[in-house]
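So the structure is just underneath, and the comments pick up after that.
Every protein chain except one is present and positioned as in the full complex.
Up next, chain A:
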Amino acid sequence: MNMPERSSLDIRQPLLDSVLAGLIALVVFGPIVGVVLDGYGFNLQPARVAWIVGTVMLGRFLLSLFLHSVIGRGWLQRLDGGGAGVQVLAPDYRSRLRWIVPLVLLAAVVLPFFANKYLLTVVILGLIYVLLGLGLNIVVGLAGLLDLGYVAFYAIGAYGLALGYEYLGLGFWSVLPLAALTAALAGALLGFPVLRMHGDYLAIVTLGFGEIIRLVLNNWLSLTGGPNGMSVPAPTFLGLEFGRRAKDGGVPFHEFFGIAYDPNLKFLFIYAVLLLTVLLVLYVKGRLIRMPIGRAWEALREDEIACRAMGLNHVLVKLSAFMLGASTAGLAGVFFASYQGFVNPTSFTFFESALILAIVVLGGMGSTLGVVLAAFVLTVAPELLRSFADYRVLLFGMLMVLMMIWRPRGLIRISRRGFAQRPGVAP
């Protein structure tokens, strides 16, 4: 910050800020709050507007005054300083947050023993969004390809299970890998035509792709049942079903193991498989980031021409990002469909894509831990604060604005690890 050093408190700037904020408040709130419709006429309510504008002006004045004081300036400097340098972590660097990881794992393992069905479903939803966030994080966060139609791959996974069951008699386990594969192919299909596109154009084409998939699902009544959706089979474990009674005279899971019937069993099972899948994806992603392909994605994000000058095949780099991201969403879709027990197109609107993108941006582009945290914050918090649900979008908006101001690179900054010093190499 190039703020000139001023020892005395300057009152003019805060006053100016406050008047400006007041004007903006007047423009924004004046028509909304000050003019109240009354039948076919309307009343003016200047007092309400005056209250709001006055509050905004006072607040802005106090904030500005504070930020101009010595303490405030110190704050600004510290917040600003966060973006100046980028640190490569020492190879033996241990994050201060590292104690969280075993704690979270422990909580994840213990959870099913205590959770009721409601909490369990909320956490499953959270984990599904973790998967989605991790996948989109490869595309947007690492490779820098703004994909606004990511939800399409999620839909492909979910409908893959429904359609596979309906027409081919496939179950959860056979669809899981197939969905990942199909979604990856769809990713390649989308990837090819957009290889030459950047930024805004890419965003628009992917947005269109997402809508096309949703519209097809919505309107192909004979195949997908349209807006009514399709039912999805419950998952099985080694062919054992989780219902109270198995279909076709089979033995249900609880009888086979001689335990009491528990309606939560299905969710416990989904939770367990989902948790393992998330861990697997985390592991694979952790490995990939350290491999040349992970570096290539980031190089592509930073500068495509430099990438090509380094002898990277940008076609392969882009396609691999699209395909891996898509296949992760396909997996998430299968879990989502089994968890809901049915699928319909309303689960796959643009808002969903925006939510997943918000998770990636909030979590810090490219940061894995950040994405996991953000996925839970953005999906679980609104569930738990049900009465607050109407304000969810407002909350997103405010979070995003705050992020842009203070943490433009996300809650948790991405940091790369250096390489271990090999013994015997002189410094």
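By definition in this document, a contact is a pair of C-beta atoms (placed from the backbone, for glycine too) under 8 Å apart; a residue touches a chain by one contact, two chains touch by 3 or more; residues count from 1.
Going forward, contacts and distances are computed from a predicted model.
Colleague: Unshown chain, UniProt name, "Pyruvate dehydrogenase", "Cytochrome c", "Amino acid/amide ABC transporter ATP-binding protein 2, HAAT family" or "Nitrate reductase gamma subunit"?
Modeller: From the choices "Pyruvate dehydrogenase", "Cytochrome c", "Amino acid/amide ABC transporter ATP-binding protein 2, HAAT family" or "Nitrate reductase gamma subunit", the unshown chain carries the UniProt name "Amino acid/amide ABC transporter ATP-binding protein 2, HAAT family".
Colleague: Of the residues listed, A:A296, A:A321, A:V361 or A:A374, which one is in contact with the missing chain?
Modeller: Residue touching the chain left out of view: A:A296.
Colleague: Looking at A:G41, A:G169 or A:G311, which residue reaches the missing chain?
Modeller: A:G311
Colleague: For chain A, enumerate the residues touching the unshown chain of the complex.
Modeller: Interface with the chain not displayed, on the chain A side: 84-88, 290, 292, 295-296, 298-299, 302-303, 305-306, 308-313, 416, 418-422, 425, 427.
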